[in-house]
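A protein chain is absent from this complex, but the other protein chains hold their places.
Lettered A, B and C in written order, each chain numbered from 1.
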Amino acid sequence: MKSVDSTFEERVRASFAQQALMKTIGASMTKVSPGEVVIELAFREDLTQQHGFVHAGVITAIVDSACGYAALSLMPPDSGVLTVEYKANFVSPAKGERFIATGRVVKPGRTLTVCSGDVLAVDEGKEKIVATMLATMMRLSV
Amino acid sequence: MKSVDSTFEERVRASFAQQALMKTIGASMTKVSPGEVVIELAFREDLTQQHGFVHAGVITAIVDSACGYAALSLMPPDSGVLTVEYKANFVSPAKGERFIATGRVVKPGRTLTVCSGDVLAVDEGKEKIVATMLATMMRLSV
Amino acid sequence: MKSVDSTFEERVRASFAQQALMKTIGASMTKVSPGEVVIELAFREDLTQQHGFVHAGVITAIVDSACGYAALSLMPPDSGVLTVEYKANFVSPAKGERFIATGRVVKPGRTLTVCSGDVLAVDEGKEKIVATMLATMMRLSV
Partner (left out) sequence: MKSVDSTFEERVRASFAQQALMKTIGASMTKVSPGEVVIELAFREDLTQQHGFVHAGVITAIVDSACGYAALSLMPPDSGVLTVEYKANFVSPAKGERFIATGRVVKPGRTLTVCSGDVLAVDEGKEKIVATMLATMMRLSV
């Protein structure tokens, strides 16, 4: 896919830096390309649910941000992005040392952009899919 | 709705107490009845997204837990609960002093339970819906 | 909820009359109020899936139309409506003589309206929920 200008990475990273939650949970943005963004998270005990796996809400938070910024990367410079809605399936327990969330634009649009995302767990060096998302993002004029 | 025995509240609260994420974000369980659970969260700057509202992932986390425990409240004593999938719509910015997530069982089942949930923001004393969820929960034998 | 003018029912019924699929499957609109629409369908063998129940796609079609028209009923006269996305859970087999789909507006908006819907089966005189939907509808200027 093609971004509208060369500032897309800078704009995406600046906005991500303002997501206080991402700092709180220790997530970092490891890749920004037009229409695709990767966010990674290390396992932490204080992010778990009752079985010791990372809570679905945290897994959702990183793939939601990855999808939102994938959408933003294709929007014009004066844009903000908002999550309209998403659906996620949790296909394996979120168990591992590290989690890699990738968001991709399926269909860009003037107002609404549809994205898909997934989260892989890296557990003892092996990758395994833990969640998959389908999301609708909205452009805001800022 | 009717729980199978009188231990449902104790079982739900014991499991919730083990969700480390809920402590990390400062969420508390304020109501447990058969088929309905309420979880509340105070606004905190370190849970926000780029516009200063609470991140969709955090809103999702509390209503996911509320839905999961609403499902668990109707299950037999030897049960655990797992989120199969959910879909959430974000209908207003998560702006306010406090957020009230309610999860309700729509259809209990032996293996799968369908729940709906919503999150209200309390902003200067007024309540406003910020999100609505439809979720599928799965019973585990433990 | 409140419609913007008194023509809402006429506008909704006129648009429904143009949905050729609804005629094809034999669905009829039985109630139109501001923010809530009911569509009913009689069981027909030619609408079934492999187990003899009504196909999920047909159940989805009637509750999608009910949700879309619930949204349209609150929009100004020069509006059309389009389904952005939906999610549906199928909680019991679609077995019965008749199916009643109700769509309700959860949150109206200038561009996007969020609706919820459900489908009841009437089987030997008893009502049973077969599906529940959460949907996003979009206003078009026409």
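Convention: contacts are C-beta pairs under 8 Å (C-beta built on N, C-alpha and C of every residue); 3 or more make two chains touch, one makes a residue touch a chain.
In this text the structure is predicted, and so the values were computed from the model without any measurement.
Chemist: Check each of C:51, C:110 or C:126 against the chain that is not shown and name the one that touches it.
Modeler: That would be C:51, which touches the missing chain.
Chemist: Going by the contact rule already stated, which one of C:75, C:88 or C:121 would touch the omitted chain in the full complex?
Modeler: Looking across C:75, C:88 or C:121, the contact with the absent chain belongs to C:88.
Chemist: So which bits of subunit B touch the chain we can't see?
Modeler: These residues of subunit B touch the chain that is not shown: 84-85, 87, 111-112, 114, 136, 138.
Chemist: What does the interface between subunit A and the hidden chain look like in terms of residue numbers?
Modeler: Residues 87, 89, 91-92, 106-107, 109, 114, 116, 129, 132-134, 136 of subunit A touch the chain that is not shown.
Chemist: Considering the whole complex rather than only what is displayed, give the residues of subunit C touching the chain that is not shown.
Modeler: 15-16, 18-21, 23-24, 45-51, 55-58, 60-62, 64-65, 80, 82-90
Basically, only the chains that are shown with their structure count from here on.
Chemist: Point out which chain occupies the most central position, where each centre is the mean of Cα atoms.
Modeler: B
Chemist: Given a C-alpha superposition of subunit A onto subunit B, how large is the rotation in degrees, taken in steps of 5?
Modeler: Copies differ by a rotation of 180 degrees.
Chemist: Can you check how far apart subunit A and subunit C are, centre to centre, with Cα atoms defining each centre and the answer in Å?
Modeler: For subunit A versus subunit C, the centre distance works out to 33 Å.
Chemist: With chain centres defined as C-alpha means, what is the inter-centre distance between subunit B and subunit C in Å?
Modeler: Going by mean C-alpha positions, subunit B sits 28 Å from subunit C.
Chemist: At which residue positions does subunit A touch at least two other chains?
Modeler: 84-85, 87
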